[in-house]
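Every protein chain of the complex appears in place save one, which is left out.
Naming follows writing order (A and B), and every chain is counted from residue 1.
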Amino acid sequence: MKQVGIKRYCHVKNNKVYLDGALIFEDVQNDTMKSFLKSAYRNFKIKYPKFFKMDEISKLGFLAAEVVLQNIQKNNIRESEIGIVLANSQSTLVTDKVHQESINDLNNYYPSPSVFVYTLPNIMIGEISIKHKFRGENAFYIFEHFNTEFVSDFIDMLFTDGKVKACLGGWIDQSEKDYEAFVYWVEHYDNKVFCPEHTGALVRKLYEKF
Amino acid sequence: MVYFLSDNIISSLGFSTNENFQALLAGQIGIRNIDDKKYYPDPFPASIVDTDLLDQNFNLTETSANYTRLEKMLILSIDDALKKTDVDVQSKRTGIIISTTKGNIDLLEPQHQNKFDKNRVLLWRLGEIIGNYFNNPNQTIVLSNACISGVLALNIAATLIKKGSFDNMIVTGGDIVSSFVVSGFMSFLSLSPKPCKPFDLERDGLSLGEGAGTIILGNQSQDPNKIAVMGGGSANDANHISGPSRTGEGSFIAIKKAISESRIEPTSIDYISAHGTATDYNDEMESIAISRAGLEEVPVNSFKGNWGHTLGAAGIIETVAMLQEMRENILIQSAGYSQHGVSKEINVIRENTKADLNVCLKMASGFGGSNASLIAKKIKS
Partner (left out) sequence: MEELVEQLKVQIIKQLNLEDIEPEDIDPDEPLFGEGLGLDSIDALELIVLLEKEYGIKIENPKDGQKVFFSLNTMAEFITEHRKK
């Protein structure tokens, strides 16, 4: 019998935020991703000025993680035992194009370090880690579609190897036209959490809810 | 147990593990001045793979399809590694994992935009192209985790084999030097105007490099002198997205995890292949992590003085070099180092030295506060 369960999950898409399947915030007025993320930030009273330095996809991942982790009990799990395993299909392509734009014209050549640093998908893992002081295993995978079977198997392996006692998993993606985030918190039953067993099938079912 | 079966390195120093290792033994530096506006408005040092040799080698494969620079390197690298084993790349029990930071990022440049379909720049598509070339039936796993990708991919591959998902894993990594990346590092003022000098007092930044590396791992080895992946770990500094933790937090935790999973005594570690990028902060941080782990006396070097920082390839090619050092029982001088330049008295290798190498540690760090370590050990038959 598996020892690991999904305790919380969050979706952010179509300018809506859902926690454990329930709509907790929506903003139909703001039509850009940037303005939606700002209004969500204000709504959840996240006091973290560094948020505004992040690129859009990192803000998205950060926000989804904040929602999942708000008031969560970490039950004496050590920082080094909390992992983050994320994936997406575009890597950081939208931000990549911003950086590329800044170097296309040799006569107007001003690459920006604060843009460039966000051209790596694992930076959002870094941002979440910094805010929550998570110091455990990291991995960022790129798949065409969210391979829930692989990611959940991998997270399970981290648990059975004793490398993590809790793990944030998720799919955080952004293309020119659209964005979506699905983030979930997986914990070992040792911590007396009563929640559905973590399986690839359950992750897929929850992911596809919206 | 998971064994290292075969490997390949493609870099400015050659197209095979052997060629590269001979160059490392001779202290060769593949970093040279690049004066070409397609990379950057001003000249800068970098380690570039010889394009003519790359194309010549690739033409021998006689494929008619078009492949990008990075794809050619990865394909040649995997091909060479496969030739040295009887691993069946077409088997469902053989997986492929690619480690890369930016993949085919040169396809974003205006002059490259219509050469391939617009999905080609996507990393999953790169995975598909490579997997299809070899007719591998599995979905290629793509890992993009900054500069720890290579070491992390090896750890992940070993885990997948241990857990029975695959019998063999082809772990390949690569990145190219591109205007995208050069301009980015320039904006960080982190590139040295000369070939980089890891751990040296006068170090003043890193040198970029490109290349591809492949390591094939498997759960069986006929080699009487096998080397096994004993364990590994990764950890986040949780401190800053580009600067490493001043106390080497994540790096230290990753070392501890690798040691713990390997069930070895820290005192049995014979050698460390460090990340050693030659930036002020990285090398200092790494020396602190090494010291905290009680490994100050252990001989350590960085290969970035020879190859530059090859990003997604780094963790792979540097591990291959470590394995070759183990096979030949020789420690290679840390290129670019002459005066000790970090606060901890770590034991940087000053000249090629014969040594009995049984248990060795590979370290890596990267943007996003990421850190990873891996331990390899000789297994006596």
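A few remarks follow.
We adopt the following convention: a contact is a pair of C-beta atoms (placed from the backbone, for glycine too) under 8 Å apart; a residue touches a chain by one contact, two chains touch by 3 or more.
This is a predicted model, so every value here is computed, not measured.
The omitted chain makes contact with just one of the residues B:187, B:236 or B:287: B:187. Of the listed positions A:77, A:117 or A:139, the one in contact with the omitted chain in the full complex is A:117.
The residue from B:27, B:41, B:243 or B:266 that touches the chain not shown here is B:243. One chain is missing from the display, and on subunit B it is touched by residues 187-189, 240-243. Counting the whole complex, the residues of subunit A in touch with the unshown chain are 38, 49, 51-53, 110-114, 117.
FYI, only the chains that are shown with their structure count from here on.
Residues of subunit B touching subunit A in their complex: 37, 41, 101-103, 105, 108-110, 121-125, 127-128, 139, 141-146, 152, 156, 159-160, 163, 165, 179-180, 183-188, 233-242, 249-250, 253, 257, 261, 366-370. On the side of subunit A, the complex with subunit B involves touching residues 79-80, 84, 89-91, 93, 96-97, 99-100, 102-104, 106, 109, 111-113, 116-117, 119-123, 125-127, 129-130, 132-144, 147, 150, 153-154, 157, 160-161, 163.
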